[in-house]
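Apart from one protein chain that is not included, each protein chain of the complex appears where it belongs.
Here is subunit A:
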């Protein structure tokens, strides 16, 4: 599960990780109010107004129909008002959002941490994530703060330090020191960085995160180390033991159809194609998307109905797929093991009748337990449904249906 920057920072702060302080607001008036409060708390004279959306590249992103960037410096509370007005309720497009962009519902008013002082401020990159190949977490650090780590890895891999953490003992002091030294730090800043890394790992571990990306980490002009940004991803499978983190979910950031599917225990991902599909099992669902493409179509979705495909889940699946106006045909692909094909077929017929008229052709491929019986039920239902038993036949039916539509 992804969460917003301000939420990620609240987790960090709870574990003693120093952050760029800020307060979130959802109207320009509120933004002005929290900016004043922030000045009282931190003494900041300037502010950074930051759009809260689940995507990176906000600083370079622009709102649709305007010139406002997603992150901007405000030198007065009136600037805070103007910038917040330009952002709230608007759609922000960044290189990570795609053309459709994301609506900004909240802005974070943050303190200015790039103030002048005895030394030059310097930015770093720090992240903690799972290394699947090594079955443990890895800390990645780089002196190239503020840059995309993918670009650094490609162009100057020698500037990235990695430290793997043994899950049975956790992060050790020497590892935190190694990382801090690799960033070229010394004196007070070095000590602060060691503390920062240790607290960051604790926050990551105890919140069951799957990724923390702090980019940039800032060494301020007075040698404090703090998180200016926080991209946090939490392990969905562990949310059951963190109810306070589960509450951070923002469904306005998710596709409404995906939210509806989740409520029906369906695993659905919306895609851009023209052929919808409904399948039992994630691997077979991906393979079904692939065969749609090989048959000349494009998959409109991923949809795994899981092990309990019945009339109710099939109906919910139909309703969700049909809400996508791009869908011109639907392929149902069920390999019956524990789930029996005749039951699924009866479910399809029942769901079809419950919905009334389904305006697009449906191809039903049932294989495995009681497949022939399932095909018979489909064929005798009188519904406009094409049935298939072998995977290959299903692909051919899709091809025929698409060809007929073009003709």
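Convention: a contact is a pair of C-beta atoms (placed from the backbone, for glycine too) under 8 Å apart; a residue touches a chain by one contact, two chains touch by 3 or more; residues count from 1.
Assume contacts and distances are computed from a predicted model.
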* Report the protein name recorded by UniProt for the chain absent from the figure; options are "Succinate--CoA ligase [ADP-forming] subunit alpha", "3-isopropylmalate dehydratase small subunit", "NADH-quinone oxidoreductase subunit I" or "Formate dehydrogenase". => "Succinate--CoA ligase [ADP-forming] subunit alpha"
* With respect to the chain omitted from the figure, which of A:89, A:167, A:184 or A:256 is a touching residue? -> A:167
* Have a look at A:72, A:141 or A:285 and name the one touching the chain we're not showing. => A:285
* Asked: Of the residues A:42, A:161, A:210 or A:310, which one touches the chain left out of the display?
  -> A:210
* Of the residues in subunit A, which ones touch the absent chain? -> 130, 132-133, 135-137, 150, 166-168, 205, 208, 210, 235-238, 240-241, 267, 269, 271, 273, 279-294, 298-299, 302, 304, 335-338, 367-369, 390-392, 394-395
